[in-house]
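Complex shown without one protein chain; remaining protein chains in place.
Labels run A and B following the written order; every chain starts at residue 1.
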Amino acid sequence: MSEANASATRITPGNALRPEDIALLDTKPSDAVAQYALWLGDDALILAQRLGWWISRAPELEEDVALANIALDQIGHARSFLTYAGRAWDKTEDDLAYFRREPEFRSVHLVEQPNGDFARTIARQFVVALYQWELYSRLVGSSDPTLAAIAAKAVKEVDYHRDHSIQWILRLAQGTDESRRRMIAGLKLTWPYVEELFTDYPLVDELGDAGVRPSTLREPFDAAVRAILVEAELEPPEVPGSVGGGRLGRHSEHLGYIIAELQVLAREYPGASW
Amino acid sequence: MTTTAIDAGSRANHDDAGEQQFNELIAQDSRIEPRDWMPADYRKSLTRQISQHAHSEIIGMQPEANWITRAPSLKRKAVLMAKVQDEAGHGLYLYSAAETLGTPRDKMTEDLIAGKARYSSIFNYPVLTWADIGAIGWLVDGAAICNQVPLCRASYGPYGRAMVRICKEESFHQRQGFEILLELANGTPEQRAMAQDAVNRWYAPSLMMFGPPDEDSPNSQQSMLWNIKRFSNDELRSRFVGMMVEQVRALGLELPNKEVRFNEETGRWEHGPLDWNEFKEVLAGRGPCNAQRMERRREAHEEGAWVREAAAAYAEKQALKHAQAA
């Protein structure tokens, strides 16, 4: 079997794809596809960074384990997307994660939002998971086999994240008066950042069938959200959407702190290997 | 062989036949199960040991979790998250084992937060550099494994079974720590210095994890008679030192203690003097991080109360709804 065939086998959807496998690919993504992989990879990376904070601080030990699982899945997706993006520019996942500056990140404002209390984290998880599930469900059919393979693994994992957040939305919304108050507050704080997820930036036009047009995900996302909110006896928050701009490198004020912490050690020892 | 916490603890009354059977089982090196009769002291001593062990896993998450957001590569970040998550899991296995003796987890947590329960002193030392994450995996987890492998055969069934699962999972913890140090030792001069500094700081505290010298360890004797403990503190410490002497060479680093040697006569590894005063101080709550660790545990528990209450209230409402629908 030739090297090329071996690579093709490695990225067969259904096999658990690892970033190490992607690094060995001999295909390079186009610049547009690589940029798109940064979008998805940065979302997952920043979310994992946020969720990682909860480990050792969750409301119950079982929940420490659950949130760590979700964070681990996200860091896995981030590594795959960033590794693939890096193939376009001869960079590694770590070059991209640790040595880009704030405006070079492509994450949406939603994943940059603070953890807040558990309800706010769950509200953020709810939106991210439902969005990622719609996205990856479609990306499985991407004309780019690597993106399709990453999505094939991710969609199964994100399906569980969706379920996790829904279980908690129901419990917090219908648990005690206090939990309901906090759940409503958490959703309200989260909702301004929903709109950005579905904005079609110009890059989308260059992707063809390799990517998924964000605006087309809005309808199924809204329907899924509505169904859960009805079940939880909650109203969708009525708050103005925030402008966003993460895909263009214009971030929330939070990101600077997040990447300062993320990158501090790697940047103190440039060129070192860990 | 049903072992639930619910029905444990109900058979503490004295019972001659029960005592005879307990003694026979111990003499045969068999296992005691939750619903068997057991001496009150056996129950008490085990509850103390297992809950301390569980608390250590849970408090032990903190010093490492502090580095999750700063891990220097994405692979290391994932490994560290998985490791800290394992520790939560290990705490859960151990709390479950302790619960079969009749003390609910909530009570154990309350005791920890109230400062009535102990946890391993080692977690009261600060984790100052990335190399410390390596040293913790290699030395601290290494010492823990040395301690824990014989506990897989502890006479109390649920404890032994929890330890089997933990030991199986923990083997990756020590290896990842060793790998971190190896990478640093072969890295830049600064990285190498960072690794040596971490080994210097964690070496003595990890040796003290085995507990005080045998002549100064009052609980050990009874624990060994009950087949909970299988080897003395000094025996295990010596075994550990022997392994570290080998492994530190593979790292290309040095143990800070130059007096380490193998004593042909006693068949034991000897190490230089350890500062047992410091050990006692840290144990008594005067270590560098005791207050910080307790504060964080208390905060997580108290801030989680409304979430736990909400989930319990929801479950109650749902159960009521189903009952009415039926």
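FYI, a contact is a pair of C-beta atoms (placed from the backbone, for glycine too) under 8 Å apart; a residue touches a chain by one contact, two chains touch by 3 or more.
One rule holds in what follows: contacts and distances are computed from a predicted model.
Think of the chain that is not pictured: of "Aspartyl/glutamyl-tRNA(Asn/Gln) amidotransferase subunit C", "Amino acid ABC transporter ATP-binding protein", "1,2-phenylacetyl-CoA epoxidase subunit B" or "3-oxoacyl-[acyl-carrier-protein] synthase 2", UniProt labels it "1,2-phenylacetyl-CoA epoxidase subunit B". Among the chains on display, the ones the left-out chain touches in the entire complex are A, B.
Within the complete assembly, A:Asp163 is the residue of A:Glu20, A:Asp163, A:Asp205 or A:Glu233 that touches the hidden chain.
Residue B:Ala305 is the one among B:Ala40, B:Ala284, B:Ala305 or B:Leu320 that touches the chain not shown.
The set of chain A residues touching the chain not shown comprises 49-50, 53, 57, 60, 62, 65-66, 69, 114-117, 120, 163-164, 167, 171, 178, 182, 185, 189, 257-258, 260-261. Within chain B, the residues in touch with the undisplayed chain are 2, 4-7, 11, 35-37, 62, 65-66, 69, 85-86, 89, 92-93, 96, 99, 104-106, 110, 161-162, 165, 169, 292, 295-296, 299, 302-303, 305-306, 308-309, 311-315, 318-319.
One rule holds for everything that comes next: only the chains that are shown with their structure count from here on.
Here the spacing of chain A and chain B, counted between their Cα centres, is 35 Å. Those residues of chain B whose C-beta lies close enough to touch chain A in the complex are 58, 61-62, 65, 68-78, 81-82, 84-85, 88-89, 91-92, 95, 130, 180, 183-184, 187-188, 190-191, 296, 299-300, 303-314, 317.
Listed in rising order, the residues of chain A touching chain B in the complex are 19, 45, 48-49, 52-53, 55-65, 68-69, 71-72, 75-76, 78-79, 82, 93-94, 97-98, 117-118, 170-172, 174-176, 178-179, 182, 261-262, 264-266, 269, 271-274.
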